[in-house]
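The complex appears here minus one protein chain, its other protein chains still in place.
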């Protein structure tokens, strides 16, 4: 197989089949419609949100500039609060650390985290005979159907209620009709016992406040609260770009992310600082009361410091994963998560390049982008994706992996040999 | 029995016995010492906290002035998010509402809330054959020992590890040694099953953000997360004075409260907006996923609007319940919660007068205060407790319930008949 | 007087000959004296955005030699315009001497300066103006095409719900039309139907970029299967100007 085919072939075939998927088309246009409706309502309720986004952009810029200081304060604070804070240089180190905390055969509950995907942790933990469960409804469905998440916020957008009913009927060994509220209840029941049995909870973070060593998690279903609240051990994996100076900055992240993700208000914002504790008997501090006894925060580099140093790519780390760019992207709104690898959409191409997949996975995405810049208009952080795409393509060419078909085509159009 | 004896007699006898309680004295001086140590450390870590307190004072002042607007926005938002918001005029109405939601024989878990004490809800629910469990460790101990909470933040400060061990041995029907970490673990075990069985969770709130309809709960043990996260129904009772305009204001409440309560960072700050929800299957919104299906916010007046109208008493509603004044009060640091009724300390006298107990319960506290003003110096909101005490005493005299002994004594000192 | 070069661009030269003639016609009607190059080749834009920077530099160097003697370079292609005005300098560190104008800017300047020197006859048709990404979001030109359109009597203009900064791409940008034409055309069809929600009685889509014309035209023909014209703004003007 040629390198070109290896890099582009499967990707293009997937897109081709996505284009023929009628349910996906229906689901996507439903999703885009509800997204826009919610967005308009959310923005009307919060007239100052654009100013807040602008303020946050400045905070993010400043945070990346002072990342070393911020990382240090975070670590100091988490440890001061008797939590553990580990600075992982790459995915390998992070996995090794997690494996040193988790024991063979544990039940492990997870709540949605893109960053965790960089670790391929499910496979790693399953090798330790652990049962690893995604608990976000969409992720749960995708995991059990061995499918691929198709959206940051609605990973199972491409799966019909009938397929979910089939899946659950199989899991629960009884006939479950394809009614959505019922399906949700059955997943609740199924996972509730898993939550209770779980030894370790794994989550990501939407922001980390250095000043207080606080992890912030936004969610709607209430699974992250249980993942981080019931087991004896809670492990958080967060990219270093999630760190902001103060708690109020982290809240700004939550506000801007939520609004641009079109929530009037997310049901839950969880702020967690170290393990649970009490001094209620004779003022003696004991760790691990109703919540975890062990709290581990893994701050992941895994290519991020390299990004920070690059004046063009750097701003990709401002990304809040609000998904605002996706539904407004002409390509994504047609083929959803197929336009991406793990990180989706145009911005996903840059993250893929640095964090997970490398240039070979990023290049096909970069060349599927129309460079139209609509994402930049909708991005709360005004991330200049087209500009970064140009640099990605430049890198692809330098590495001799630009798509052959494109080269041929350009030659025939311009009459110039490349 | 004379009115004077009824009002002052039992109270003075309790104080007398508190003065003779050696364990209480030891526990209190231990508590004060650790409070001051933690306070110094916390203030050193957060040099701007006094400015934040000043900003918050302004926000509180403004919020009380615009309480009608804020209440309306809160109700609108909570309902928009498919939660319920009930404006309770008094404790009776609140109780009636709660009883309309809770069913006979339910298991009910509670997390610490002073406001809830105004409702005497435990008794009310027990009459419905419900099992009502305090889940904050200190409250749990106090509840099961049928004692009285002695501090806002450390309700069981007056109870020794030996007495706790005795209690737990009885509850678990096995011998449990008086080692504090072990005691904590046993309570965890005992309550974990209750959390799982519970039908309804009751909590208070440290702040309510009107803009987003969000309830904020600060805690360290992780019980509030389970109370508000596991049962099908979550009921919040909050005084209307807890409402602030925006989420960032609520976070300011959390920061100032925590710092003045001497936490470097509380383990958890929970932000809850409506019931749990998902749109993960075909974008159809379903309420009640891993968290509660029903969310009820009760905004309680119960005398607060009367306070707001009074130019002197009004500022008692700025109180964050941080407990900062208590350990620095010459009376409280000697006799703890005996200096108070349900709401403790000097500030407690004013709250007692309006919210729970009335003037007859407030008067003995008011006359036990030295009016020294040390609380005002330590209060983040600079609440002028001595000034309000003078007004309370004036009211006591007007209602003919000033202490007889004092009158006699003043006569003998001044030679003037009162 | 200024020397003016009409830079035609590959797409016009190779694929849009009829449209190119309309450009000539309009410029003549407006009494613009201009030249064209007999040896015009690619400006390098496809190489620039394809990542082929070495090739782009080579091509750009040659192009600059050809155009630098003129005072004004005029082009109906916003990609060429952007290459000259922005990308040559930002990506290749090369400078272009002449003033570079997109055709729409240039035409509007003339139309607005000599109010009585020409006559526009009414066009009884319903059109929609599509903002090309290269012209709009990338070069910030939104108003001139609309102003030109507004001068034509009797024209009914449909403004889609997303336009200007929020306009939806035709699907042909970023070389996608060259790399993956099926996807490109599907984007165009979705744009017209789901995003712009073009009305039943629309007669024409007017735009200002040759790539947009090609992509949208394909979508109209192959997927929408409707009789909607897709035309350059010069083509519209050519019909009206007397």
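So that you can tell them apart, the chains are marked A, B and C in the order they are listed, and the count of residues begins at 1 in each.
Throughout what follows, contacts are C-beta pairs under 8 Å (C-beta built on N, C-alpha and C of every residue); 3 or more make two chains touch, one makes a residue touch a chain.
Remember, predicted model here, so these are calculated numbers, not experimental data.
The chain not shown here makes contact, within the complete complex, with B. Across B:3, B:19 or B:37, the single residue that touches the chain missing here is B:19.
For chain B, the list of residues touching the undisplayed chain reads 12, 15-16, 19, 29, 330-331, 333-335, 367-374, 376-377, 386, 389-390, 392-398, 402-403, 405-406, 409-410, 413-416, 418.
Note that only the chains that are shown with their structure count from here on.
The touch graph of these protein chains is an open line. Taking each chain's centre as the average of its CA atoms, chain B and chain C sit 68 Å apart.
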